[in-house]
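Note sheet for the following structure.
For this view, one protein chain was removed and the others were kept in their places.
Residue numbering begins at 1 within each chain, and the chains themselves are lettered A, B and C in the order written.
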Amino acid sequence: MNQMVDINRSKIEREETAQARWSRFKPITTGDEYLESLRGRQITCYLFGESVANPVDHPIVRPSMNALKATYELATEDPELATAWSPLIDAQVNRFLHIVTSPNDLVMKNKMQRRMGQITGTCFQRCAGLDTISVLHSITYDIDAKHGTAYHTRYLEWLKNAQRNNIIVGAGMTDPKGDRSKRPHEQADPDMFMHVTRRTKEGLYVRGAKAHMTGGLNSHWICVMPTMNLGEKDKEFAVIGVVPADAAGMTFIYGRQSCDTRALEKGSIDQGNAKFGGQETLVVFDDVFIPWEHVFMDGEYEFAQELVTRFTAYHRASYVCKTGLGDVMVGAAAAIAEYNGADGASHIKDKLVEMTHLNETIFSSGIASSHESKKLASGIFMNDAMLANVCKHNVTRFPYEISRLAQDLAGGLMVTLPSQSDFEHDVAGPMLAKYFKGKEEIPLESRVRMLRLIENMTLGRNAVGYLTESMHGAGSPQAQRIQILRGMDVERKKNYAKKLADIPIAVVPK
Amino acid sequence: MNQMVDINRSKIEREETAQARWSRFKPITTGDEYLESLRGRQITCYLFGESVANPVDHPIVRPSMNALKATYELATEDPELATAWSPLIDAQVNRFLHIVTSPNDLVMKNKMQRRMGQITGTCFQRCAGLDTISVLHSITYDIDAKHGTAYHTRYLEWLKNAQRNNIIVGAGMTDPKGDRSKRPHEQADPDMFMHVTRRTKEGLYVRGAKAHMTGGLNSHWICVMPTMNLGEKDKEFAVIGVVPADAAGMTFIYGRQSCDTRALEKGSIDQGNAKFGGQETLVVFDDVFIPWEHVFMDGEYEFAQELVTRFTAYHRASYVCKTGLGDVMVGAAAAIAEYNGADGASHIKDKLVEMTHLNETIFSSGIASSHESKKLASGIFMNDAMLANVCKHNVTRFPYEISRLAQDLAGGLMVTLPSQSDFEHDVAGPMLAKYFKGKEEIPLESRVRMLRLIENMTLGRNAVGYLTESMHGAGSPQAQRIQILRGMDVERKKNYAKKLADIPIAVVPK
Amino acid sequence: MNQMVDINRSKIEREETAQARWSRFKPITTGDEYLESLRGRQITCYLFGESVANPVDHPIVRPSMNALKATYELATEDPELATAWSPLIDAQVNRFLHIVTSPNDLVMKNKMQRRMGQITGTCFQRCAGLDTISVLHSITYDIDAKHGTAYHTRYLEWLKNAQRNNIIVGAGMTDPKGDRSKRPHEQADPDMFMHVTRRTKEGLYVRGAKAHMTGGLNSHWICVMPTMNLGEKDKEFAVIGVVPADAAGMTFIYGRQSCDTRALEKGSIDQGNAKFGGQETLVVFDDVFIPWEHVFMDGEYEFAQELVTRFTAYHRASYVCKTGLGDVMVGAAAAIAEYNGADGASHIKDKLVEMTHLNETIFSSGIASSHESKKLASGIFMNDAMLANVCKHNVTRFPYEISRLAQDLAGGLMVTLPSQSDFEHDVAGPMLAKYFKGKEEIPLESRVRMLRLIENMTLGRNAVGYLTESMHGAGSPQAQRIQILRGMDVERKKNYAKKLADIPIAVVPK
Partner (left out) sequence: MNQMVDINRSKIEREETAQARWSRFKPITTGDEYLESLRGRQITCYLFGESVANPVDHPIVRPSMNALKATYELATEDPELATAWSPLIDAQVNRFLHIVTSPNDLVMKNKMQRRMGQITGTCFQRCAGLDTISVLHSITYDIDAKHGTAYHTRYLEWLKNAQRNNIIVGAGMTDPKGDRSKRPHEQADPDMFMHVTRRTKEGLYVRGAKAHMTGGLNSHWICVMPTMNLGEKDKEFAVIGVVPADAAGMTFIYGRQSCDTRALEKGSIDQGNAKFGGQETLVVFDDVFIPWEHVFMDGEYEFAQELVTRFTAYHRASYVCKTGLGDVMVGAAAAIAEYNGADGASHIKDKLVEMTHLNETIFSSGIASSHESKKLASGIFMNDAMLANVCKHNVTRFPYEISRLAQDLAGGLMVTLPSQSDFEHDVAGPMLAKYFKGKEEIPLESRVRMLRLIENMTLGRNAVGYLTESMHGAGSPQAQRIQILRGMDVERKKNYAKKLADIPIAVVPK
């Protein structure tokens, strides 16, 4: 692996100052400016075994950038929903960069997330960063309170710049973990967990990798932070810091998705949702420098557990975004039923009701979790952890059932349709036009497009976001069950039962 | 039926004034005063084919009164939760008589309901009345606005007295309905829907019956109101009014419940929950007089639909009370697993997690519905109807699964246990003591009591409240599905899908 | 406990010969003869704290006897279904006493069980005995083959008498088990597992208890056998034998059921199913004598595990009987929907379809298990264990959902109906007749009766048989999951996957 270092070293001077790093940015106000901001960066990225010089115009990458672009556009189109006033810089900021200072801020976050899901039909990749910002606020505050450090001020300074420049921040949390039976410091290869390799007067260097990083390549800044509780011997792994995505030493390896290469085909129909997609990357940090101004934890290992707990509380409720995708599924299923001439059947209506019921049930848990939020010491609000876990746990189930019902309504044609090229072929095309013609008033292309959208969301590229990410993002189902077990306070509930059964509360087995 | 009239006519002078009716009350502050207030009323009530002179001391009736009594006690024990300041009378009032003037009032209502469920393990019968009070506030206001009537003022006057005297109001909504294919005015027997039979200078007379009235006999006042939308020809059925439960012409017939007669047996163990129970009655109104001061609708049929819609929105979210019973189920299941020595098994913990997850999912939809409430013209808040339906719809499913899991953890002994008398028998008792002995440190009686509680809530008396009422109260499952269908705005969702599939929005079949 | 012995000792001479025991029987051919055969026995039985001298005419006990009586009647009414030709005695015998010598015999058993469920709507209590007979055939054969004992011949002799006299045999399997963390020989009180206390020239004595014994009191003979695998030190617990239910030293303590005392009330309506019910008893064996001719295992502990495995394979498939109860549920739900005038609604039909689908899914697993049976060394067939576990496991789920759907169709009236006495009361009766009148052509009594039947099967007496026994009979859900885990042959399945993924089969972690 030693040669890895050399590849990137020359790109940018390594020990950049915080100021130098910010100097490369200018405030982004439109979606187009966002795209523009991603051009010309010295980023090392691999995709299909090739180095991608210009990801912005890569047909597989672009849809994932479009999804983030839409977060800028929503701020313009619906500022009440997608912006908020930031006292930090005394200005309206994109809500994805806003510090939540009330239960209502959290509820508005949920509503914006649902709206973004409706607009993009995929993972729009900006929530983990948003939730990271929230967590850092309270964690840096708490560390400072205990250790007399100055992380919170550093963090606020960085955040002001982030808000002013309206940047995207990606969350680098999941380490590769190596041998799961071992603690970080016990690993044969210490790089299995991100750790500090060197400290200089100017800052520190980190080494390791962050896996499954949502929208990694599309971010301007990346925040690295511990992925689980740490012990005293894991001190070198207890590091939080932010770096620009084009810092020296970073490599992005692009994760592939079901049907990803349809974006390389001629024509847009078979993609289903040609405009929007998600993105997951492996990001390798090969001695990446972080100036002290951008270091928010360095060795305070005992806060790692709480960091993760708070992050999952925020982030599991963020999965209400999937109700936006669920709205698209309901709409697509209703539309295809209509195109098929089946929308009057009672069983069709009933299935749409069931899909809606499940979708709104998810939404409920998110909203309820936000409503029940409590103020933390730093002044920020955190949503209710039990209900956030309940929300996410429903997300690991209901989208699969909604997807199954959508496939039911779509009919088998969804998976037997020929390609767009066949529809456009001189000989095959007219045959298809003749035999796949449905209701007089519905253009065949509309029917095909709707079927391809349902395929996209239940089997194709955005099924990754709607299904598998719903399962594993922010923790797999068992992770939620463990949290529910911890939080369910069964002793209190036993006492309710004992009281009604007229059993002395004291009856507790040893 | 003509002789029915005579039975009651002489009891109390029929055309009582509003003032005379209130004069029989005095402010209730404690649970005991509540019980006392139910004594000595001239109530006609039938139970097991006998007229019950003193329901308060009837062993089958008392547990249902105890549940209501607990609503008084909670107000004393936890005033923040169970009382609120009423601007109407400038005093703290029981929250069950409080007008909801903010989303938080609705959330607090939900939390009080859950708490009451934890305390009683049954239906505590005061929610329908509470939701009725809320609905009347806005409906009377709206009728007045249209018709220039004075119902709202009358209603407020009555409510002030209700708050001052801290009374229980029962909701008389469900009419027998007769032939379901016919409208009220088309019925062969007009009494199938409550209707006005006569108007005098002092007031009006109503005739009909209200079925499944929760806690009817335990109420001080009963509000009658239409059960469904009405047309112009149904004008005589469009009546809202309040009457004391002991008004002349009223008859209560008590509904029986699974295992009800265990309350008549010697010993309390086999009842499972000897203290608390629910109550449903058929209440027959045989020309019952209502003075004008207590009439809140008389002929404004076009408001019946909206009345029902608002009532169901409030009341379907009130079913979060079942999460309190769910807490008891979780606690009982955990306790019996512990008594059985099985609480360490991973599948046991997993089932407790599942029960909790389902229970909290219900809670979420209630809280979310309350959070999303909107202000009505009268100044009162109404919770979100879609989420209220979602809440109730989950209540028609999850308690059954929670109950199934509780039976799983209980083990078969729950349904093969001999009676308390056998446990106390000279010969059989020692045999049972020997062979049913479990863990050394757990008294056999505790184990039996816990099993009987689970039986009580899954098969016995309070299974009525936890299961069947969860299914049908505030509308059967299909009623919620119809509301979800109406509210799901499928056209908007189709447009989300069309946009992503790049189909012109205009593509809509004729 | 010492005085227990004396109570029974004098009743019947203790060391009866096998012949003497059989001499008390004469062949039973009709249901009435069955009832008659239960009279006049010197049985010690406790129910509601009283010794029951004549259980046959006890209103709570009789319905459970009626269910067994129906097994005799079916043999007359439908001999093809309910009898089989026995080569042992060269005559037709009741199929409940028949040795299964082909897959078809097992399938016919299943169909008879379903039919009995349809006829009785409850647990008819004769299956555990039937499955015991089957297991003993092969187990005694296998023990003899290994140890040169003569159990199989003894067993066949006893069985011939059983077939000739057409008796009921009850299965005594479940021991109280005491401290679950200890083996039988480790228990502080050895009686926690049935064991041999003494051996004489004539036979042996057993002591202990058998819990949850289905139809114990209604049986003529009881077979005691081990409840789990045994080790060498548990040798004294490795005993199988048959005794008449009125043998000296036996005590029956009756288990109570939800709503059991409705059978003591005036009138039959509120019982729902007044004719049939189930029965579970605790049977205490206080040094009960078994002559050697009736001992089928004595110390061969290593066969205990296999005995249990085979018994559960047979018995878990016997739970197809619940599809007969499921048929009743479907019929009752369909009937009440019709009485309510709702049978035309599409959601009603859909729910009936779902109930049927679930019910037939259970039936499938039973039939498939029987079809896939294999011949054992003794010449008898045993059904497929995996599919039998699958069958039973579905039985722990689907009846609960079928029951929930039946309650949905029933409507809330099911749990708010007044008692039969109120319907018959001079004043209340006419009111109820007026207000609960539904469709013109349906007598109110029919509607009430149908509702009470659904109550009976979902909350009342036969809910014990339809729900809780479905959960725990023949092993709780986790017991099936353990068997499925053992039998699922995951290594073979991994190899299928490896082959398709083109992974060398040898890739197996250490």
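By definition in this document, a residue touches a chain if its C-beta (ideal position, glycine included) is under 8 Å from a C-beta of that chain, and two chains touch if they have at least 3 such contacts.
From a predicted model like this one, the values you see are computed outputs, not experimental measurements.
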Touch with the omitted chain, as defined above, among A:Thr17, A:Asn165, A:Thr309 or A:Ser421: A:Ser421
Full-complex contact with the absent chain, from C:Ser64, C:Ser86, C:Asn273 or C:Thr312: C:Asn273
Given C:Thr44, C:Ser64 or C:Ser369, the one touching the chain that is not displayed: C:Ser369
Omitted-chain contact residue, chosen from A:Ile43, A:Val464 or A:Ile503: A:Val464
Interface residues of chain C (partner: the chain not displayed): 107, 118-121, 268, 272-276, 327-328, 330-332, 334-335, 338-339, 341, 349-350, 352-353, 356-357, 360-361, 363-369, 371-372, 386-387, 390-391, 393-394, 439, 441-443, 445-446, 449-450, 452-453, 481, 484-485, 488, 490, 492-498, 500-504, 507-510
Where the missing chain touches chain B, by residue: 346-347, 350
Touching residues (missing chain, whole complex) on chain A: 1, 4, 7, 46-51, 176, 178-181, 189, 191-192, 209, 211-212, 251, 253-259, 261-262, 265, 270, 280-282, 284, 340-342, 345, 347, 396-397, 400-401, 404, 407-408, 411-422, 424-425, 427-428, 430-432, 434-440, 455, 459-460, 463-464, 467-469, 471-473, 476-478, 481
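To be clear about the criterion, only the chains that are shown with their structure count from here on.
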Label of the chain whose CA centroid is most distant from the centroid of chain B: A
Computed distance of Cα centres, chain B from chain A, in Å: 43
Chain centre separation in whole Å, for chain C relative to chain B (CA means): 39
Between chain A and chain C, centroid-to-centroid distance (C-alpha), Å: 54
Shared interface positions of chain C, touching two or more other chains: 347
